[in-house]
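What you see is the complex with one protein chain gone and the rest in place.
So, subunit A:
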Amino acid sequence: MLELQQLSKTYATGDTALQDVSFMVPRGQVAGLIGPSGAGKSTLIRCINRLVDPSAGRILLGETDLAQVGRAELRRQRRRIGMIFQEYALVERLTVMENVLSGRLGYVPFWRSFTRRFPGHDIENAYRLLDRVGLLEKADKRADALSGGQRQRVGIARALAQEPALLLVDEPTASLDPKTSRQIMRLIIEICDERELPAIVNIHDVPLAQQFMHRIIGLREGAVVFDGAPAALDEAVLGDIYGAEDWTAMRREHEEDQAAEADATRRVAEVAR
């Protein structure tokens, strides 16, 4: 369980990214964070694992206040927080297996990780996760030899290898095509359900968020302006979060995408016939 209390972040430049953000994510819930770019979505999830240091507020993961922990304790806490990145952020020149096993770095001493001799159960678990995301036969391929969707699957396996108590997901589908986006999103949701894992997902694609998220939190200019069920997101709320004009443009774009995809599916079917 994760709880944020009055979380605020002001950058050294004086830009306020977050103001008094408070909410709670219980076990097994996948909360989607929506809002225009610059609303503070990325800052919010980066504050939680302290890739960005918050200026004020509390971040409670279980009993621990992540905002207060020192360096050594932060390393220990980060092991419990899996993160999935926008552009996959795999180490491109390492193999798929090394990338997945890097999720165990916080648990093994330096020499074991340096010589790539991980404990047997870690290796077994890595293979199981690769099988789960459908990439078992790619284990010894280099990460830069994979497609975008496959790389994001490796990113998911790496985060899960940590055996996390919380999943942070930063725009997982931003650089993927609509169909792959949906597959990746479905995979993330299934995995969170299987493991009763709480997750925060930054997502700019509102229809995708409505389709998959258990709960939606809307951010505007660093403050929560909506928090509720996806069904409760209506035109008025979205207009409020994004500004009416931008929201209409986004919706039109989505409808076009869907139409194009349906058209492509139909034509493939025709060719097959």
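In the analysis below, a residue touches a chain if its C-beta (ideal position, glycine included) is under 8 Å from a C-beta of that chain, and two chains touch if they have at least 3 such contacts; residues count from 1.
Please note the rule applied: contacts and distances are computed from a predicted model.
Of "Phosphonate ABC transporter, permease protein PhnE", "Rod shape-determining protein MreD", "Quinol oxidase subunit 4" or "Iron uptake system protein EfeO", only "Phosphonate ABC transporter, permease protein PhnE" is the UniProt protein name of the chain excluded from the display.
One of A:L90, A:A157 or A:I241 touches the chain omitted from the figure, and that residue is A:L90. Contact with the chain that does not appear here is found for just one residue of A:Q5, A:S113, A:Q210 or A:T248, A:S113. For subunit A, the list of residues touching the undisplayed chain reads 49, 51, 75-79, 81, 83, 85, 87, 89-94, 98, 102-107, 110, 113-114, 155, 158, 162, 245.
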